[in-house]
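A single protein chain has been removed from this complex, and every other one stays in its place.
Labels run A and B following the written order; every chain starts at residue 1.
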Amino acid sequence: MSLWEYANPKKFLNTSERLLPWFWGLSAVCLVVGLSWGFFFTPDDFRQGSTVKIIYLHVPSALMAINAWFMMFVASMIWIVRRHHVSALAARAAAPVGVVMTLIALVTGAIWGEPMWGTWWAWDPRLTSFLILFLFYLGYIALWEAIDNPDTAADLTSVLCLVGSVFAVLSRYAVNFWNQGLHQGASLSLDKEKNVADVFYHPLLVSIAGFVLLFLALVLYRTGTEIRARRIKALIARERAGA
Amino acid sequence: MTLTVTNLGISRGGVPVLEGVNFVLSAGDALILRGPNGVGKTTLLRTIAGLQPPLEGSVDGAEDRVAYAAHSDGIKPTLSVTENLTFWASVFGQKGIEAALAAFDLETLADRPGGALSAGQKRRLGLARMIVTGRPIWIFDEPTVSLDTRAVGMFADAVRAHLAGGGSAIIATHIDLGLEGTVLDVTPFKARVRDIFSDEAFL
Partner (left out) sequence: MIALLIRDMRLAFRAGGGFGLGLAFFLIVTVMVPFSVGPQSELLTTIAPGVLWLGALLACLLSLDRLLALDWEDGSLDLLATAPLPLEAVVTVKALAHWITTGLPLVLLAPVLGVLLNLAGEGYVWLVVSLAVGTPALSVIGTFGAALTVGLKRGGLLLSLLVLPLYVPTLIFGAEVARRGATGMDTATPLLMLAGITAGVIGLLPFASAAVLRVNLR
């Protein structure tokens, strides 16, 4: 039994319907535990005070903003190479989730930046990169919306996603070159020394798990909606053809 | 030098329209396509011309040998008749447009800009373009739209000369051109609903 069997729309719907309650439930548990643990049961940072606690929203949403684009990249590749409709629709379904994640990262970043840096917005490389990512998401979604024929739309948006990914990486380097910034280093890294302290680290991991599960649940759910919308279209087309 | 269409299935906007189309077109042959509006003649021609991929089946012997005349003629209003034709001739690596001008009686219009031509004159220019391509297989989609009787005669003569020279032609048309050729009505090839294509995967 191959993984590609799930690329069949019906099979996908059946499986995702069985999985979805688990994803919803687990993500709710992780988010409640991670966020309340982070907000109420961790000490204040000795430099940043209680403002640091926004990290439990900021870091996971920023991670998911990038991962959502990466997922769209992979799904686009699968569509171009193997032409599985579910893959194209999953990419389409992920984009609005990704754009909301980017927005959450930007807004929480601004709220965090105001007390720390004394400004809501600075043209810091990371902030700027996320703003550019936001624009890429908007363009991608707009292109999906503009094209009637779903297969044409899938083809064009897939190519846009691939080209956009290259340019997003390029922009990241360009922006780094253009302005060395205020933003602190990565909050997470494999190098233990550089990591945030364990007290902050564990609830952060739980929050991230919550965001990942929430993202998966939303994407599965939205992909299901897209599949049903396509099914309705196909049924109407068949009826018209039969008439 | 034959064009072979085998078990061809085609779709328009993700919906299959024709399937199981078979025919062989040899040098010197003309194929006249018939069928009601919307049955998929244009889509069939575009597929043979290689502008869209077939759903199933194959088109053999078409690559780099077809010239396709669509509904619109691709005439630039600010270029003269000569410039328009010369451009297409050089794109197809050919020289000399006099024969094409003569075949469609365009000599007197040679310096007229494309924008100043009447609909029928534009059509004649569009059809003359087929001659300058030097391609052996001509594909026409409703070539006689906005042509008067005399111009239809010119068109038929041009196709006859092309066939006599070892070329072949596929023509979707509703009027009788007086050409010797096989008539193929595509209505019986209307596609059934099956679940292997595109949108039907969702049924």
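General remarks:
Assume a residue touches a chain if its C-beta (ideal position, glycine included) is under 8 Å from a C-beta of that chain, and two chains touch if they have at least 3 such contacts.
What you see is a predicted model; the values in this text were computed from it and never measured.
The chain that is not drawn here is touched, among residues A:S36, A:T152 or A:T225, by A:T152. When the missing chain is restored to the complex, the residue among B:A27, B:A70 or B:A102 that touches it is B:A70.
For the options A:S27, A:S171 or A:T223, the residue in contact with the chain missing from this view is A:S171. Within the set A:L19, A:V81, A:V163 or A:V199, the residue that contacts the chain not displayed is A:V163. Within the complete assembly, residues 46, 49-53, 64, 66-68, 70-79, 83, 86-88, 90-93, 129 of subunit B touch the chain that is not shown. Within the entire complex, the positions of subunit A that touch the omitted partner chain are 132, 135-136, 138-139, 142-143, 146-147, 152, 155-156, 159-160, 162-164, 167, 170-171, 173-175, 177-178.
By definition in this document, only the chains that are shown with their structure count from here on.
For the pair subunit A and subunit B, the distance between mean C-alpha positions equals 48 Å.
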